[in-house]
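Excluded from the complex is one protein chain; the other protein chains are retained at their positions.
Labels for the chains are A and B, by order of writing; each one numbers its residues from 1.
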Amino acid sequence: MGLTLVYGVLGVGDFAHGDKMGWGMFLAFFVVSSEGANLGFAGGQFGSLSFGWGLVVGVLVAMLGVAALSLVLERLVFRRLRDAGGTFFVFAIASLGISIGMRAVIQLIWGPSNFRYTPGIHPATEILGGIKVKPDQFFIVGITILAAVLLYWLLYRTRFGKAMRATADNPGLAEASGIDTNRIRYGTWIVGGMLAALAGVMLGLQAEVRFDAGFRLLLPLFAAVILGGIGNPWGALFGGLLVGIAQEVSTQWINTGLKPGIPFVIVIVVLLLRPRGLFGQAR
Amino acid sequence: MEQIVVTLVTFDGAVNWTVGFLTTVAIFAILALALNVQWSVGILNFGVAAFFMVGAYVSAVLTLPAPEGLEAYVAGWGLPIPVGWIFAAVAGAVLALLLGIPTLRLRDDFLAIATIGVAAILRSIANSVEGLVNRSRGLNGIDGLLEDEVSGGGYRWVELAIALAVLVVVYWLVSRASASPWGRALRAIRDNEDTARASGKNTVRFRMIAFVLGAMLMGLGGAIYAHRSGTISPLTFSDLLGTFFVWTMLIVGGSGNHRGVVLGALVVGFFWFGTPLIQESLPDWLGSRVFQVRQLLIGVLIVAFLLWRPQGLLAERDRVSRFVSEGPDPGPDDGRASIWQRARRAVSR
Partner (left out) sequence: MTNRSPLLRVEQFSGGYVEGIEIIHDVELDLFGDEILTIIGPNGAGKSTLLKAIVGALPFEHGRRYFQGEDVSGWSTPRMIASGVGYVPQVDNVFTSMSIRENLEMGGYMRRDGLRERIGEVLAMFPDLEQRPGERASRLSGGQRQMLAMARALMLDPVMLCLDEPTAALAPAARGELLSRIYQIHMTGVGILMVEQNATEALVWSDRGLVMVDGEKAMEGSGREMLTSPEVGRAFLGQEEGEGFTLEEGSRQ
C-alpha cells in the first residue's frame, strides 16, 4: 500500500521500497536485539504472542527512521531530479541505485546472516479444519487491517489526504488550486516510508530477518500494485492478498522453488487482459 | 583473492591480471552497448541478467557433451562453439519477444518491472527444476573457443582477442545502426514519442526491434562469458552483477553514446574488479567489508552521476541526453513547470 501510494502520488515507481522494508525490519531488530535491550527496552512477551514491548518500540523507531530516510532521499535526490526535469526513467534508475546502496549498508552493519526477533519455536494453534495459525499471525492480520483503515481515513476523510489524491490525479491543477505539492510529496514519502517499515517488521515477525528479504518481495509487491491498479490503496491490499494466496496455493501443484515466478505470471496475465489493473477504470 | 594479490607483485602476474580484466570488461562492454541500444529508444530493461543468463546457458548446454553421473541437464550435444553463440543470440531474441509483446504497448514502467521479474524467475527455474541445467551445481567444464588449439598460458591472450573482436563487431554494428535512418527514427521516438507517433512511424514496432536487437547482443555476451569462464551457475547472474553493474557502466559512461559506454565499462569495471586487489592493504575493519562497500559505492555512483553529471563522462554529441530536461529551464517552480511542459506539448502538436 505504501508503494502504490508513492507510485500514484509521486509518479515514482520506488524500486527502493523493498529495501525500505528491509530497513524497517532491521531497525526494529536493533531495538529488540541485545543492543537494544541494553538501552533499556526489556523484552517480555504479551500473552501467547512471541514478542513484547521491545517490538512495539521497535516498530515505532522503524517507522520514524524509514520515514526520515525517505524524506532525506526526497530532498537530496528526487526533488533535485524533478527540478531538473527528470523523467520516470531517471527516478526508476535512481531508486534502484538507492536500493542497492541501502542493502549494502544493511549488510555492512548486520552482516549477511539471518535473525529472528525472538529466538525459539513458536507453536501454532489449530483453528477450523486443521488450519494452523500462530498467534503472531492474528496480530499481523489485525495490524494490516488497522493500517488499511487508517490509510483510508487519511486519504478520504482528511484535507491533507484529499490533497494527496488531488496531486496524484492532476499535479498541475493541484498546484494551480494552491496546494503546496512539495509538502504533499514529503507527506507521501513519510506515509509510504512508515508503511514500508511496518510491513518490514511484520515480515520479519512472520519469517526471518534477512538483509535481502525486502528486495525479494519487490516483485510480488509490484504485482500486487499493478493488480490493484496503480495508486489505488484498496486495490493494492486486495492485490497483495491475491498474490499471496496464489503463491501459497501454487505450491500444491508446482515445485516450491518456482514460487517466486507466480507473481510474475499474474502480472503478465493481468497486463494482457486488464492493463489498468483489476479495478482500474478508463478515464 | 590472496592469490591475485601475490601474482600481481610480479610483472607476469600484473600482465595476466590485466589481460583477464580486459577480457571481462570487454564482455561487460558488449552488455552495456546492448543495453544502450534498448535504452536509446526509452526501454527500461532492469533484467539484463536474464538475457545474459539465457545466452550463457543456451550456448553452454548446446556445446557441452552429454551429462554424466550426477550431472543433469538438457541437450549436451557437443555442438561447435560458434553454433552455441548463434543460438545464444536467438534465445535472447526469443525471450525479448516473449516479454515485449505483452508489455511494450503499455506503460514504460511495466516493462521495467517485467524484466526485473523475469531475471528472478529464470534464476529460480535454473535453481529448482531438476534435469534442466543442473540446478545450483551449475554447469562446469564449458570449453573455450580454440582452447584445444592453443596450449597453456597463451590462451588468456586468445580469450582477450575473442572478446575484443566481438566487442569491435558489436560496436560497429550498433554504431551503424544508430547512424542509419532507422537509428534516427529510434532517436526521434526517444526524444519525442508523441511527435514520432504523429508522423506515422510505428513506434511499438521500432521499439520491439531495438529491444530484440539489444537482447540478441546480451545473449551473445552471455555465451562469450560462459565459454570464457568455463563454469556458470544461477548465482553468477545476480541482479547486482548482471543488471545494475551494467547500468552503472551506461550511466557513468554517458547514455546514448557508444564510445562513452565502452569507457564507462572500463572505469566501472576497474573500480569493481580492482577493489579486491587493494583488499589486503586495507585495515581489517574495512578489508573484511570491502564487497559491501563496493556495492554501496555502486549505488552512490548511480545516484551521484544522475544528479551531477547526467550526461556521463562523455556527453552525447549534438543532442541532449535523456536525463536532462528538454527545452529551456522551467524555473524553480515545478508545478508551474508541469503546466508549462504540458502546454508546450500542446503547442507542438
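Rule of thumb we're sticking to: contacts are C-beta pairs under 8 Å (C-beta built on N, C-alpha and C of every residue); 3 or more make two chains touch, one makes a residue touch a chain.
A quick note: this is a predicted structure, and the numbers were derived from the prediction, not measured.
The chain not shown here is touched by just one of A:93, A:106 or A:179, and that residue is A:179.
For chain A, the residues in touch with the chain missing from this view are 159, 162-163, 165-166, 168-170, 172-179, 281, 283.
Everything that follows uses one rule, which is that only the chains that are shown with their structure count from here on.
Chain geometry summary: the mean Cα position of chain A and that of chain B are 29 Å apart. Considering their complex, residues 13, 15, 77, 80-90, 92-94, 96-105, 107-108, 171-172, 174-176, 181-182, 218-219, 222-223, 226, 255-261, 263-264, 267-268, 271-272, 275 of chain A touch chain B.
On chain B, the positions that touch chain A within their shared complex are 42, 44, 46, 102-103, 106-110, 112-114, 116-118, 120-121, 124-125, 127-129, 240, 244, 247-248, 251, 289, 292-296, 298-303, 306-307, 310, 322-326, 330, 332, 334-339, 341-342.
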